[in-house]
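Complex shown without one protein chain; remaining protein chains in place.
Up next, chain A:
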Amino acid sequence: MALTREQMAQRVAREMQDGFYVNLGIGIPTLVANFIPEGMEVMLQSENGLLGMGEFPTEETVDADMINAGKQTVTAVKGASIFSSAESFAMIRGGHVDLTVLGAFEVDVNGNIASWMIPNKLVKGMGGAMDLVAGADNIIVTMTHASKSGESKLLTECALPLTGKGCIKKVLTDLAWLEIEEGAFILKERAPGVSIEEIQEKTQGKLIVPDHVPEMVFA
């Protein structure tokens, strides 16, 4: 069975470490915040200028001056800080954020990522994604393994315009956990009940399958 969005978030959350500063993109990455292990302290960075993003406010505490990078109203946790956009991207570009999780349309065996532009469709912009992928050392891309029509999103070479070049090393799809090394995807884990053959079939780029590929376990 392919992973649900919640299971994907749960799997990514296992990469968290106590004391991490983390930037979560829109979509599945946002859900990761719900699965941070009990007792672990993680500070969420929102690139509009908030380090220490908290939960959504109540009707009573909604504040137009308090939003996240997705423009949703939010709160700040104890110990949070707020700053300008230049300061925020200094943190990101300067490599101070410990983990970045974001979605993509495609990734390839050379760690290239395409996530912002589909030619002949209206382009809304890259927002902070190019800065995030260029600045972070530890990035996890979350996406479905193949499109609805079955076309692989794990490629020999990205076909869409890039968001960043050679910057992705870890990918979680609904079928597998993969790492990118020396021009290939290494299959590290598979979703429960998903066969290696199915993953091979849906991976267009070079895939290395180790002797033992454990299934992910979810409580």
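Brief remarks follow.
Everything that follows uses one rule, which is that contacts are C-beta pairs under 8 Å (C-beta built on N, C-alpha and C of every residue); 3 or more make two chains touch, one makes a residue touch a chain; residues count from 1.
The rule we apply is simple: contacts and distances are computed from a predicted model.
The listed options are "Heme exporter protein C", "Acyl carrier protein", "(2Fe-2S)-binding protein" or "3-oxoacid CoA-transferase subunit A", and the UniProt record of the chain not shown names that protein "3-oxoacid CoA-transferase subunit A". Contact with the chain not shown here comes from a single listed residue; of A:48, A:142, A:173 or A:204, that residue is A:48.
Touching the chain that is not shown, out of A:1, A:123 or A:196: A:123 (per the contact rule at the top). Residue positions on chain A in contact with the hidden chain: 46-50, 55-59, 62-74, 76, 82-86, 88-89, 92-93, 112, 117, 122-131, 134-135, 161-166, in rising order.
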